[in-house]
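Quick one: this structure, given as structure tokens, is what I'll be asking you about.
With one protein chain held back, the other chains of the complex are shown just where they sit.
Chain naming follows the written order as A, B and C, and within any one chain the residues start at number 1.
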Amino acid sequence: MIIPVMADDAKLRHLVDTVTARTGYTRGIGVRVLSVAAGRVQLAVDRRPDLLQFNGYFHGGVVSGLADHAAGGAVSTALPAGQVGVTVDLHVNFLAPADGDSLIATAEAIQVGKTISVAKVEVAAEKGGERRICAVATATLRAVNLG
Amino acid sequence: MIIPVMADDAKLRHLVDTVTARTGYTRGIGVRVLSVAAGRVQLAVDRRPDLLQFNGYFHGGVVSGLADHAAGGAVSTALPAGQVGVTVDLHVNFLAPADGDSLIATAEAIQVGKTISVAKVEVAAEKGGERRICAVATATLRAVNLG
Amino acid sequence: MIIPVMADDAKLRHLVDTVTARTGYTRGIGVRVLSVAAGRVQLAVDRRPDLLQFNGYFHGGVVSGLADHAAGGAVSTALPAGQVGVTVDLHVNFLAPADGDSLIATAEAIQVGKTISVAKVEVAAEKGGERRICAVATATLRAVNLG
Partner (left out) sequence: MIIPVMADDAKLRHLVDTVTARTGYTRGIGVRVLSVAAGRVQLAVDRRPDLLQFNGYFHGGVVSGLADHAAGGAVSTALPAGQVGVTVDLHVNFLAPADGDSLIATAEAIQVGKTISVAKVEVAAEKGGERRICAVATATLRAVNLG
């Protein structure tokens, strides 16, 4: 017997894994997919010298890029099959230094519409096993049909 | 004879060059400093597979990261010596595909205050010698004292 | 016997009530203070023809104004006595028509710092006893000393 929800999540997981692996940028910064459900995605990226600000914290560009990709995942997994979300605008509030061994972004679609969807994202810095929110973001995305 | 404005700009240029070269992230994505004046900075980054979205355009994370760094440069060159701007929040509107051989971000400080400054940024994609605006951003920064 | 938390909340309630009543704008649109705690404020405004968009929903300006005031309350009640938060920037995502008899904004301070604080706000439209989120907002505020 196949439990439908697990089947769906596996498909969604495959979608996010595939996009993350095929996208030069996310492969380049080493995005790891932690979990995927419809409308909810959690991603991580690990500390590396070329991802840091001069003060040793993760750079705002990495925080923003990870948040953007997570928002795209959250919305794309909530859209009908064959559609993905493309970011129209992204707003990031940097709340604390992104000081840690890895960044973890948790994105959730808070509205899914025919043309416009919105996701919110929390980004935490993990250090010595403890997570601290270092940024929150909101992204507006437009649904586009794939090939 | 030394022309004061040139002397100042040379110092500011040196500041932005140094920060850009010493910051792992900006060195990593290959940020080039095109021009620097008090409150105004122009930066570029060239196309590379690890900076792209799966569709072949520059990834939103790179657009955002370049805009963030440019905003920081525009504000830091407008602040009193010994202070730099740290981004508090960043809002990016993606207007068109970032389709080109390089991205060029032009940032301008539109308000410089004792605690808060604001910069606006235009990001253009250059392709075959033509530039097309692909994103605009607004960043709010906080002035912090250096070491 | 006086329970300290209640005493504090009563003071904070008084602060928000007073500012809301003395501010021409919030008195003008009829803001009601529903609840106040340190770092958390809930406000409402009731439907009136001069607060509506041409389609009969609450106007985005009212949604934004209520969110702004709620964010100010959430941050001001979390700051040390004698300081209030002044909005530096406000970002509002309109998720659904603000269709209802009243708007209810719930704001929470998610970061409180010496110079910069951040609040997030949810705005719901209440219609026939049911509440539906119609907007979310994020506000960045600067702490200023009163008088």
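The definition used in the following text is that a residue touches a chain if its C-beta (ideal position, glycine included) is under 8 Å from a C-beta of that chain, and two chains touch if they have at least 3 such contacts.
Note that the structure is a prediction, hence the values are computed from the model and not measured.
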For the chain that was dropped from the view, give me its touching partners among the shown chains. A, B, C
Quick one: which of C:V16, C:V33, C:A74 or C:V92 touches the chain that's been left out? C:V92
The one residue from C:G24, C:G82 or C:G129 touching the chain left out of view is C:G24
With the full complex in mind, choose from B:T18, B:S35, B:N55 or B:Q111 the residue touching the hidden chain. B:Q111
Tell me, which residues in subunit C touch the chain that this view leaves out? 19, 22-29, 48-54, 59-62, 64-66, 68-69, 87-94
In the whole complex, what residues of subunit B lie against the chain that is missing from view? 91, 93, 95-96, 110-111, 118, 120, 133, 136, 138, 140
Touching the hidden chain in the full complex, which residues of subunit A are there? Just list them. 88-89, 91, 115-116, 118, 138, 140, 142
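We take it that only the chains that are shown with their structure count from here on.
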Residue numbers at the subunit A-subunit C contact, same meaning over half shared and different meaning under half, come out as same
Ranking chains by how close their C-alpha centroid sits to the total C-alpha centroid puts first chain A
Approximately how many whole Å separate the CA-defined centres of subunit B and subunit C? 34
Distance in whole angstrom between the CA centres of subunit A and subunit B is 24
Per-residue multi-chain contacts in subunit B, two or more chains: 88-89, 91
